[in-house]
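For this depiction, one protein chain was excluded, whereas all remaining protein chains were kept in their positions.
The block that comes next holds chain A.
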């Protein structure tokens, strides 16, 4: 949990925007290049959008960074609220679909977990797969509203491929947000992944055709999982 000693870091944002955001959420700015020492507790990293080159920098995903927020489309007030929410969790992400898709998000989340609770290589692979499946479901089926590959055929793959490209190019869909919340417990980490799609219902047909295996894979890796908010959010608990 947060100790309150949080700072904002937004290398891709203008100094003016950073000043306004810092005032809106009551959190000081941190600019490493000015020589100020790293704040002891946590740094909330702000990205200016999917074209912010800083987002791909591995160093920004390591401690003391604990939260990563893409400011695209967020008013200063909403951004302030999001930063304060991030402070109440061990790790927190709120990114647009476009940025999350470009970042190989699951691998970065696993690296952030591993930096705090070192994992075996095997466990790291498994966690990456489970988180990747949850993130992919949120991005592809949730936010982009692209249906899975229904049949086992080129036609199904062609349709999936074309729908995905069309939706990623449409800002109405690709600016929808994915939220990831992580909290460490004794011997475990609880991860929630939420999207802004239409939700979904388990229909018991998973694992047929070329799609529908994601939740099955998650269930083999997570200690438990549950679907919340009409299927817009999955909460998974992993033993560490």
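Everything below uses one rule, namely that a residue touches a chain if its C-beta (ideal position, glycine included) is under 8 Å from a C-beta of that chain, and two chains touch if they have at least 3 such contacts; residues count from 1.
Keep this in mind: contacts and distances are computed from a predicted model.
Chain not shown in the complex: UniProt lists it as "Anti-sigma factor antagonist", one of "glycine dehydrogenase (aminomethyl-transferring)", "Sugar ABC transporter ATP-binding protein", "Monovalent cation/H(+) antiporter subunit G" or "Anti-sigma factor antagonist".
The missing chain, though absent from the display, is touched by one residue of A:87, A:128, A:179 or A:192; that residue is A:128. When the omitted chain is restored, the residue from A:14, A:57, A:75 or A:220 that touches it is A:220. In the full complex, chain A touches the omitted chain through residues 101, 104, 125-126, 128-129, 132-133, 136, 140, 148-149, 152-154, 156-158, 160-161, 164-165, 209-214, 216-217, 220.
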